[in-house]
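All protein chains of the complex are present and in place, except for one that has been dropped.
Labels run A and B following the written order; every chain starts at residue 1.
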Amino acid sequence: MTVKLLTGNYTVAEAARLARVKVVAAFPITPQTTIVEKIAEMIEHGEMDAEMIHVESEHSALAAAYGAAAGGVRAFTATSSQGLLYMHEVVWWVAGSRIPLVMAIVTRAIGPPWNIHVSHEDIMDQRDTGWIISIAEDNQEVLDLTLQAFRISEDPRVYLPAMVGLDGFILSHTTMPVDVPSQEEVDSWLPPRSPGPYVIEPGSGVIMGNIPPDEDYMRMRKAMQTAMRNAERVIMEVEEEYYKLTGRRYGGLLECYRCSDAKYAVVLMGTWAGNAKEAADRLREKGYPVGVARIRYIRPFPSMLLREKLGGMKGVMVMDRSVSMGRGGPLFLEVAEALRSKPSMMSVIAGVGGVDVGVDDISSLVEKFIGKVEERGHVYIDEYWYGV
Amino acid sequence: MSEQEEDHLVLPVSHPSPGAMGPTGYWRNFKPVIDQEKCIKCLLCWLFCPEGTIIRHEDNSVSVDYDYCKGCGVCANECPVNAIKMVPEGEEQ
Partner (left out) sequence: MLVELVFHGRGGQGAVTAARLLVGAVHREGLEGQAFPHFGAERRGAPVRAYARISDRPIRIHEEVRRPDIVVVLDPDLPKLVDVTRGLKNNGVIVINSKTPVLFNGYRAYFVDATGIALELGLIVAGWPVVNTSMLGALAKATGLVSIESVMREIKEYWPGRIGEANARAAELAYSRVKKVE
């Protein structure tokens, strides 16, 4: 292992190199662009043995990576925001085809109005597609999640594509120390890509996606859901093995920070979880028993873990960086379902479009929430917009 | 594979074989009849047939697989020497 100072995007590129990705197809979009720029540079300098396919759109980028992966090689792409929306049709194709593939999503707001900053609309919009979806807190975890995504996606019990989220700018363009394993270490842990469930190649006589009887279509959807359930176990196993290699593990689908003796918890995902942990420490100094539950995998969603770790708490505050128009904070809704709303709950929508949310913001929100619960007993605040 | 692993792997994949939908020849209203004397062995009918039911022989002469030909008439339309006639089903000589 060597410690390198890397931006989040360069960390993704390092992970793709270490995973010995063979085909990369991508189209530039802020704030993703420097991932594929770096990969192109690595290929040019002979540091990475891969084919870079230049395409005219994100729809084609994922289609090309999909074709390569269906041909049996390890493929990779990356995008953000509008680019992810433009490739959305192919996102469904890849998952429905059960093709192992990894894609980095640098989270960014969706226009109009034009906005290039961090927001979770783009990644939350992918929840129903059948992709495994993870999201990192810091650059180290970007590396760890990306490497693990290949193992999880290619596991015969799963065979589903995987997205790895990292927050636009606040990770993608932030330089931090990252412990990077050597090629030998990664090779000892990540085998060459398996052929996958089937390989499309000349002479193999395979038709993919032909019209099946309706019952078979429904059976395939059910099978994907079963594969997602299998992925919960595979994610844990892969993380344990990775821990033996690197000494790092985070808790699988959900990371719990100071939750065991907490009566209140903040639930959120992505980079601002670091701010929430800092806020929890400061609140504890004031006597508030607060913990942080960080969602690491949006799909499969950690419903059971949430129930187990947070079900007995007095209050749970969920912070969303996006909104499901006409309904509310999407993460809040999923957490509320998982907890059957037994604890007091509060939905906070904040930080949308890159609005800066710091430690002080989170601790004041938690303090207010605790105040309400202590004053009124059980509360259920289903929507609170902070910052506007 | 365990039963559960089979449950999670229902794949949208099929392997092409003749007549997966059963014999489709009975869908036909008109059938193509080839006049072997006019045929110049250009193979356009063989190339254009959407169902692969023009059989190409070793000497590049062609015949029709009537078990699967749906009678669309593309072959007759493409034939440059009018060697293929579409004849109402049951009225051929």
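Criterion: a residue touches a chain if its C-beta (ideal position, glycine included) is under 8 Å from a C-beta of that chain, and two chains touch if they have at least 3 such contacts.
Since this is a predicted model, take the numbers as computed values, not measurements.
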Missing chain: touched chains present in the view: A
Among A:Thr174, A:Thr226 or A:Ser303, residue touching the chain not depicted: A:Thr174
Residue among A:Glu37, A:Glu237, A:Glu278 or A:Asp382 that touches the chain left out of view: A:Glu278
Contact with the hidden chain (one of A:Arg20, A:Lys38, A:His59 or A:His117): A:His117
Chain A residues that touch the omitted chain in the full complex: 3, 5, 116-117, 137-138, 167, 169-171, 173-177, 271-272, 274-275, 277-278, 354, 356-359
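In this section, only the chains that are shown with their structure count from here on.
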Chain B residues touching chain A - in the complex, by the definition given at the top: 1, 4-5, 7-16
Of all residues in chain A, those that touch chain B in their complex: 96-98, 156-159, 197-198, 205-210, 212, 216, 219-220, 222-224, 226-227, 229-230
